[in-house]
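Only a single protein chain was left out; the remaining protein chains are all shown in position.
So, chain A:
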Amino acid sequence: MKGTRIIVLGVVALMAIVFLFPLYVALLMALKTAKQSFDSFYALPPSLNFSNFVHAWETSKYPTALTNSLIITLLSVTLIIVVSALSGYAVARGNKPFYNFVFLLFLSGIMVPFQVTMLPLYKLGKSLHLINNHWGIMLIYGGFGVQTGVLFFTGFVRGISREIEEAARIDGCSTPGIFVRIVMPLLKPVTATVFVLNVLYIWNDFLIPLLYLQDKHYRTIPLQQYFFFGQYSSDLNLAFAYAVMGMIPIVVFFLFMQRFIIKGIAAGAIKG
């Protein structure tokens, strides 16, 4: 029995090394000069050398991209949470055929692939002046995020007993008052789920920024990286330094929020 356990541990550890290997190569490249990489590809750098990072920071507009990513992600996720919580609550408590119809509408929207709506959405964005600013892309993410958001919030509110709300209503509390004072504080767990899942998706999204943020000043990190890699394809060490810099924010987010992310994914599976 102990023997099998050691074998299992060995297999898992080997798999873990295989999984980390591509990232290890990226880090190795980022910390070496072109000549060091050429001389010996897998040798560790002779000394810790962050000049690639400094150079990448100066040439890449990294701070702009980071700010854009932060603004867009936070705005969109806030919008998604507020709108989905309101709609989810109405669907769960309304409980009439009409609300169920709206709920099914949101659900069936999940099946529509972005490539179908991409071109009309681009045209629509252009005519409404939603291209090349933070607001337009936020509305688009809002429209996509609300579909799964409502699913989560409706499911969660249905699990909350109505009794407290009824008692508050008898005491003269209005519907918005009940929502703000009683329901909202109870929504924390599901809000965390919707928050982490949408942050991961929006932060890393590539296609919508590619279409909606064509102005250099609005590029997000993945978009800026796409162009940077194309531009610096000859100086790979620099490009890798930039790649590592791009990974850092989301990896930090992941490590801090891991518990919520894992819970969120597991919860998502049950809802589906």
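The rule we apply is simple: contacts are C-beta pairs under 8 Å (C-beta built on N, C-alpha and C of every residue); 3 or more make two chains touch, one makes a residue touch a chain; residues count from 1.
Just so we're on the same page, contacts and distances are computed from a predicted model.
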Check: Which choice in "CoA transferase", "Sugar ABC transporter permease", "Quinol:cytochrome c oxidoreductase quinone-binding subunit 2" or "Fe-S cluster assembly protein SufB" gives the name that UniProt lists for the one chain left out?
Finding: "Sugar ABC transporter permease"
Notebook entry, point to check: Given the contact definition stated above, which residue among A:Leu44, A:Leu74, A:Leu105 or A:Ala167 touches the chain not shown here?
Noted result: A:Leu105
Check: Footprint of the hidden chain on chain A, which residues?
Finding: 5, 8-9, 11-13, 15-16, 19-23, 25-26, 29, 41-42, 79, 82-84, 86-87, 89-91, 93-94, 99, 102, 105-106, 109, 111-121, 123-124, 139-140, 142-144, 146-147, 150, 174-176, 179, 200, 203-204, 206-207, 221-223, 225-226, 229, 236, 239-240, 243, 246-247, 250-251, 253-255, 258, 261-262, 265-266, 269, 272
